[in-house]
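One protein chain is absent from this view; the other protein chains keep their places.
A and B label the chains in the order they appear, each numbered from 1.
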Amino acid sequence: MYVSPIREPLVRGGKTYSQITKDILAPMAGRPSVYWYIGISLSVAALLFGAWAIYMTVYVGIGTWGLNKTIGWAWDITNFVWWVGIGHAGTFISAILLLFRQRWRTSINRSAEAMTLIAIMCAGFFPLIHMGRILLGFFIFPYPNTRSLWVNFNSPLLWDVFAITTYFLVSLIFWYVGLIPDIATVRDKAKSKIRKAIYKFLSFGWTGSVRQWTRHETVSLILAGLAAPLVLSVHTIVSFDFATSVIPGWHTTIFPPYFVSGAVFSGFAMVLTLLIVARKALNLEEYITKIHIESMTKVIILTGSIVGIAYITEFFIAWYSGVEYEQYAFLNRAFGPYAWAYWIMMTCNVITPQLFWIKKIRTNMLVVFIISIFVNIGMWFERFVIIVTSLHRDYLPSSWAMYKPTITEVGLYVGTFGLFFTLFLLFIRAFPVVAIAEIKTVLKASTDKPMQQDHE
Amino acid sequence: MVMIAIGVVSLLYGALAGPGIKRMAANLLLNNYYFLSLGLIGLFFITAHAVSESGWHTSVQRIAEAMSSFIPIGGVLLLVFFLSGGLHLLYEWTNTEQLDEVLQGKTPYLNEPFFYIRTLVFLAGWSILAYFIRKTSLQLDIDGERKYFNRLRVLSAVFLVFYALSSVISSWDWLMSIDAHWYSTLYGWYVFSSMLAAGIAMLIILLYVLMKMGYMEHVNTEHIHDLGIYLFGFSIFWAYLWFSQYMLIWYANIPEETVYFYDRHLHFSGVFYINLILCFVVPFLALMTRNSKRSFTILIPVSVLVVIGHWFDLYLLIMPGTIGGEASGFGLVEIGTTIGFLGLFALVSFLTLAKAPLAPYKHPFYKESLDYHTHY
Partner (left out) sequence: MNKYLTAYYNDEEDLLEGLNKIQSEGIKVTDVLTPFPVHGLDKVIGLRRSRLSVIAFIGGALGTLIGFFFQAWVFTVDYPLAFGGKPFFAVPSFMPVTFEMAVLLAAYAIVFAYLIHNNLGPGSKNIIYDERITDDRFLILISLEDKADDQIKEVETVLENAGALGITLKV
């Protein structure tokens, strides 16, 4: 298919197909670098901190947390929503960009999908542990029992159970099906017997036959078509946890698309944080090019601006509604005891992404990295502000209270970071970080130098 | 041409024969807003694709430009409508002597001077941007110079930001304030999604008409397929927003909010369900298969139904608040006014189409669009 000459190339360096294979498999070969070891030591340490926090929560009890009568949700649900939001970028890149035929997704989708899976695991952990009796966690599923009890299908918390479970299972299968041809590449290039046997098993007998490939593309397309509304629905259902209530600041119809935009916003920021480091560390700069980074910053401008418009809409309608509780909720956010959190949120979410309108900033890797971190911080504070400020002062002034996190809650959050980075570092070693086969399909149309033939 | 003449005559007939001036006014508002929005969606189509550097849309770009040429005309008509008494007739907050406590609280925003300032800013902004974007697009066609391409991108970005804010605020002003006691933060986006689906459907219909007349040979099946995908996707998106708004209000069951749907269930239940069926069920089921989106056989009937469906959507947004259950109906006034506006819209669009070559030959992405084929 003809590609206009004014388009920038997606793969630099005049690569041949076998060079692509070599470059992408390189991080998996040999011994890991010293940075990898440092990274995994830190993340395992964080994981152990989390393990201690789990012990405290389960053995001593939920009382080790800072929750109280009025503020029943705080760090636990903030972290849950934050992690789910991050997970959305992976599916967005894999599914929605596929449906929109954006070829630049091919070098970033594999790692983004892996990030999604790990983020969902981190997210799902919080609802489980916040129930206190984690050993009875299976109660949330509708199974026939002798007490004739079913789960409450009317509750958004239950809809969450179905949504997160489905999201995890479908993302898993989408990631894995896409990975099969690349696992076959690893299998065929593997030198040691054990390595070959493991990847042979995992590759499911992939031969590269035209039949397998054609059907594979059909399956990928249909899975993308399923995953796209799925990702919208998951964060929508998460937003329903709040919007179906009657609490000022929570009950507002804009939450579903606003949460989804915010999720894509923070998700892309996390992808940027990870990939700006990964592309340098794994020598993949010719695959994850400045164009890819720039395209992601443009998605951040778009979603960040949507979030900004949602903020403006919320303030205005709060005033317009004439409902004094709603109006107070917003005044309290900006000027009450948690105002510091609110202003961090506004600066990070509304101002910093707008900097990406400037091309010089979009293409400066260090600045993009810093801004991506700010966006993630900002989005964490957004969830915190929504949850805690609305809960701590709602209708009855006599119920007003304050909240402070305890070391146990902090430990759980740090633990999820440990889980995230441990699994991601392991992923880098175990599987190809870039979708090898997909990159090869865009090579011809998108390279900056003509390909040399690579005969032996 | 003849249809257009009939259309304009119907407009006059519809305006004079209406049972009750309020109903005529409501219909004028409905159709005026509808076709103005369709024009805006045309502009949105061009600008969104320009900013995302997409190439395939260039083959149908001229149709979208033609739709956007209706913006100034729809805008002027709307302004005239408001100034000549439409505002006072339909919007109860203009009745400043008899405002209750709630509405009094809203007067810093809902007052006539501020209303007119906002309206003028929006209409002027849209018309100016539409004019410059069309001009740049035509300049690009003269020599394909890079600077016009970049200017198109910049203007598109400006329009998108302006449109994001103005479409939301204008929907509050012109539609939501009809039911001035009620509010919904999702409203602006909901109305936008409704117009978006209808706009794509209208674009498809115009494309079909042109192709039937023998033009637009450069448009291939893949382009039609992508437009069909848009129609399918945006209809689902509309249904998603419809459900979000409805379910959240239903679930929390706060009387202040549920009153909005109460009247609609009671007196307008037929339209309520027709709305859902035409705007969601039909496109969802009929456009699911790949082949249905690749030819006009199914695509055109579905597009027509979607355009009608979103007309009913606007009907539900406007009629209950202005006329109420007993006085409203669906008769000559509705059909006449609609045909009138449709005729005007078609007239303006076709005049614009005639003014420039139907394919933007020198556009840097045009060759890509010609060769456009996909494998799924």
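Note that contacts are C-beta pairs under 8 Å (C-beta built on N, C-alpha and C of every residue); 3 or more make two chains touch, one makes a residue touch a chain.
Every value quoted in this text rests on a predicted model; they were computed, and no experiment measured them.
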Residue touching the undisplayed chain, where the options are B:Phe132, B:Phe162, B:Tyr246 or B:Phe350: B:Tyr246
Which residue of A:Met121, A:Leu226 or A:Ile247 touches the chain not shown here: A:Leu226
Per the touch definition above, residue among A:Ile180, A:Val277, A:Ile291 or A:Ala339 touching the missing chain: A:Ile180
Residue among A:Phe204, A:Phe335 or A:Tyr395 touching the omitted chain: A:Phe204
Sole contact to the chain not displayed, among A:Ser41, A:Thr218 or A:Asn283: A:Thr218
Hidden partner chain, residues of chain B it touches: 243, 246-247, 250-251, 253, 288-290, 375
Touching residues on chain A - with respect to the absent chain: 16-18, 21, 142, 148-150, 152-156, 158-159, 162-163, 165-166, 169-170, 173-174, 177, 180-181, 184-185, 187-189, 201, 204-219, 222-223, 226-227, 229-230, 233, 237, 240, 437-438, 440-441, 444, 453-455
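Everything below uses one rule, namely that only the chains that are shown with their structure count from here on.
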Centroid spacing, where centroids are CA-atom means, of chain A and chain B in whole angstrom: 34
Touching residues (chain side chain A, partner chain B) in the complex: 1-4, 6-7, 99, 101, 217-218, 221, 229, 232, 236, 240, 243-246, 251-257, 305-306, 309-310, 312-314, 317, 319-323
Residue ranges of chain B in contact with chain A within the complex: 53, 55, 102, 105-106, 109, 146, 149, 161, 164-165, 168, 172, 183-189, 229, 233, 236, 240-241, 244-245, 247-249, 251-252, 254, 256, 364-365, 367-368, 370-376
